[in-house]
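Note that one protein chain of the assembly has been removed; the remaining protein chains are unaltered in position.
Chain nomenclature is as follows: A and B, assigned in order of appearance, with residue numbering initiated at 1 for each chain independently.
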Amino acid sequence: MGLLKDLDQTGVAEIGADLHRFAGELFPICRSITGDGVRQTLALIQGKVPLRITEVPTGTPVFDWTVPKEWNIRDAYIKAPDGKRVVDFQKCNLHVLSYSIPVHATLPLRELEPRLFTIPAHPDWIPNRTSYYKEDWGFCLSHHQKLALKDGEYEVCIDSSLEDGHLTLGEYYLPGRSTDEVLISTYTCHPSLANDNVSGLTIATFLAKLLSGRELRYSYRFLFNPATIGAITWLARNREAVSRIRHGLVVTCLGDAGGFHYKKSRRGDAEIDRAAAQVLRHCGEHFEILEYSPYGNDERQYCSPGFNLPVGSLMRSVWETFPEYHTSADNLDFIRPAQLAGSLRACAAILDVLEDNCCYRNENPYCEPQLGRRGLFRSTGGEAGGQASGEEMMARLWVLNLSDGNHSLLDIAERSGISFPKIKEAADLLYEKKLVSLVTHGSDGAQAPLVAPSGAA
Amino acid sequence: MGLLKDLDQTGVAEIGADLHRFAGELFPICRSITGDGVRQTLALIQGKVPLRITEVPTGTPVFDWTVPKEWNIRDAYIKAPDGKRVVDFQKCNLHVLSYSIPVHATLPLRELEPRLFTIPAHPDWIPNRTSYYKEDWGFCLSHHQKLALKDGEYEVCIDSSLEDGHLTLGEYYLPGRSTDEVLISTYTCHPSLANDNVSGLTIATFLAKLLSGRELRYSYRFLFNPATIGAITWLARNREAVSRIRHGLVVTCLGDAGGFHYKKSRRGDAEIDRAAAQVLRHCGEHFEILEYSPYGNDERQYCSPGFNLPVGSLMRSVWETFPEYHTSADNLDFIRPAQLAGSLRACAAILDVLEDNCCYRNENPYCEPQLGRRGLFRSTGGEAGGQASGEEMMARLWVLNLSDGNHSLLDIAERSGISFPKIKEAADLLYEKKLVSLVTHGSDGAQAPLVAPSGAA
Partner (left out) sequence: MGLLKDLDQTGVAEIGADLHRFAGELFPICRSITGDGVRQTLALIQGKVPLRITEVPTGTPVFDWTVPKEWNIRDAYIKAPDGKRVVDFQKCNLHVLSYSIPVHATLPLRELEPRLFTIPAHPDWIPNRTSYYKEDWGFCLSHHQKLALKDGEYEVCIDSSLEDGHLTLGEYYLPGRSTDEVLISTYTCHPSLANDNVSGLTIATFLAKLLSGRELRYSYRFLFNPATIGAITWLARNREAVSRIRHGLVVTCLGDAGGFHYKKSRRGDAEIDRAAAQVLRHCGEHFEILEYSPYGNDERQYCSPGFNLPVGSLMRSVWETFPEYHTSADNLDFIRPAQLAGSLRACAAILDVLEDNCCYRNENPYCEPQLGRRGLFRSTGGEAGGQASGEEMMARLWVLNLSDGNHSLLDIAERSGISFPKIKEAADLLYEKKLVSLVTHGSDGAQAPLVAPSGAA
């Protein structure tokens, strides 16, 4: 489809800067699984692509779950016996246990202590903790802050509300030639955490923008929902759309300095799994392919046994495995422009594979066609290690050899060890020279495109 | 089924002592492929579990073979020229070539020598040799004994009989809910060899006792037959029972200090092969999985191409590979209580897998069920490496994720890397909470149990 080519025309540095700038806009918002933080976040994304917002009332049953009350917060603090704010929500929204019920009280330090969360191993960092489904309240603070607290009476205030309201879903749908869908999913429910929330929002938004206005093979659906309950709610309300999902990707933690991790779908051999592995194999960065596990992000819901959708997850460092995870150290310095840009490139390259993964048929299947008279082969023969064994030549020979109608371009890239874009380029050239014809799209059953592939214009 | 749990209530030390004590009772008997030694052995086992004894007459055709004459022996010796017994069957029953025909003669040393078997590399050990199908006689002695023999006339006496009689088979059958059978097979034909006979008899006997009186999914058949000819005779006479064998295990050499070896069935991927590998992977001892080979113990007969039964073999050191094999050094010191107990535990764990390997169906297959409101999930979220990624939690998530009716608990244990008992425990808990229902037993086609699994009482 050429997403990667387009991106590379702009240049990595510029894209990285744009991505990081948008991340910076999203970062300060106090998000949770419901409430105005989600709405503010979606409003910023709507500045880039037109979202459809859905509000689902508290109490709505969604599969085994129920849409919870809506939580909003205006202020929260702990005041020391001398009246000074020692913990202040206005300075960092991680300070409050997410979904804390309202409280305003004065109590001695020893009664407050069980409600204070810290990370002794990283005494400068503020943790992020939640209590979504058990009504509770508490504060998160740095261990140094806690150690500095002296005995005495403390005023605690959480000016929040937990009331009937709505869960807010954001969705962007891009129609393609086929109604078969590609799902890109990320989550909207974490407060000021850069890698473990803002990076995924940023990449998904820019990817959506990159696809906009294009002639697409697949239809695309971008979901910006709260994790777990949001995915569950969306799945419960969109059974028909779900049945059209052919490939899907959960994107998260895409800004840090770790190498790529792709977690396979429950199926383990879905086209998205192969496309992601193919792209990472040639991306020039360190990467690892992980088997599916039922613990993780929203792939848990998409890959639950009733759906078993072909949805994998692209990450850099894996959630929970890096020390900054769910702490104030997961901030805007932790995610870097170049890494965000590299992540966007990887996503674009994966979508390029999905869009371009077709089967061709060699029009001269008996023996090789004479490439020389078409200007596709060297004319002087005999050199050891010569031109003919170059990758470009090999890509042509592989496409010709495996284009029997049963091998997709992804199959050919995998078997040849040549990157997908080079295989695609060879196929386009051979198509242009009428040496191969287009049979049908990849293994997914999607219709053949109505227009010729890019190289055949 | 909980065999392992029951065993562990008694304690390894006590079980080991019991096993070694019984091994000590079996050890002194002079066994061969027929005769009273086999009968005395079966009588001792009958003290533990009620055997059915079958006597098959000499001359009975069994497939390509014929039941041989019955051999019995009362005494045997070599007397030196000075009239002293220099080799004495009463001291060690290995001294006589098994199945020796009767002889009483006086002959010079040089004529006797070809009939004397020793092990020069282990000059203190007495070998064990047999001549079942060629009528012959001879003596086995230590190499030091042989070197001490001086020229002269020696009186040799083997007070044996080789006459028409019977081959003796021992069998213990335990009916279960299904007529599908699990076969446990060991052999009764070796004289005083501790690891390479008595250990197998001991483990099989105690395993049979452990199963007695239980509510069983499968029916169990324990065979205590002479090796090769006994297995062949039993197979020839029990074609219908053979057709019901779903899983089988030949147990032998289970008392020595070597790590476990499991030799796969000819099929290579039978449920017993997977169950044994699963148990050994989590047993905490060194182990090795061996491919099937047509050389070995009675799995040769069970896995002959006409039967091709799913029968593997569990051992510690593999027969023939340890120097003590078929010598007087394979004695009661060579097998240790703790190792016998560990072997019984491994067998029990394997049977637990077979009994408990069911398929469940997730009753909330669309998205995850809300574990939190059922007390099956943490309530405060967000910690890196927190409780939710603990093995217990993961076992629940795996069972829920793979319980689509097509994955057995063994499949789930294999894919998750979590031990079978922990997967079973999770399944029981989820069953109790009505989050999963029981579909049917494993891949073997056995009927679903009439009662609920253990955790659902």
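Operating definition for what follows: contacts are C-beta pairs under 8 Å (C-beta built on N, C-alpha and C of every residue); 3 or more make two chains touch, one makes a residue touch a chain.
Given the structure is predicted, the values throughout are model-derived calculations rather than measurements.
Peer 1: If I consider the whole complex, including the chain that's not displayed, which of A:197, A:278, A:403 or A:419 touches that chain?
Peer 2: In the complete complex, the chain left out is touched by residue A:403.
Peer 1: Hey, which of B:123, B:152, B:175 or B:323 is the one touching the hidden chain?
Peer 2: Of all options in B:123, B:152, B:175 or B:323, contact with the hidden chain holds for B:323.
Peer 1: Provide the residue numbers of chain A that touch the chain removed from this figure.
Peer 2: For chain A, the residues touching the absent chain are 362, 364-370, 372-373, 379-386, 388-389, 393-394, 397-398, 400-404, 416.
Peer 1: Which parts of chain B are in contact with the chain that was left out?
Peer 2: Its contact residues with the unshown chain are 62-65, 97, 127-134, 136, 228, 231-232, 235-236, 266, 293-295, 300-301, 303-308, 320-323, 325-326.
Keep in mind that, in the parts below, only the chains that are shown with their structure count from here on.
Peer 1: How many angstrom between the C-alpha centroids of chain B and chain A?
Peer 2: Once rounded, the distance between the two centres reads 53 Å.
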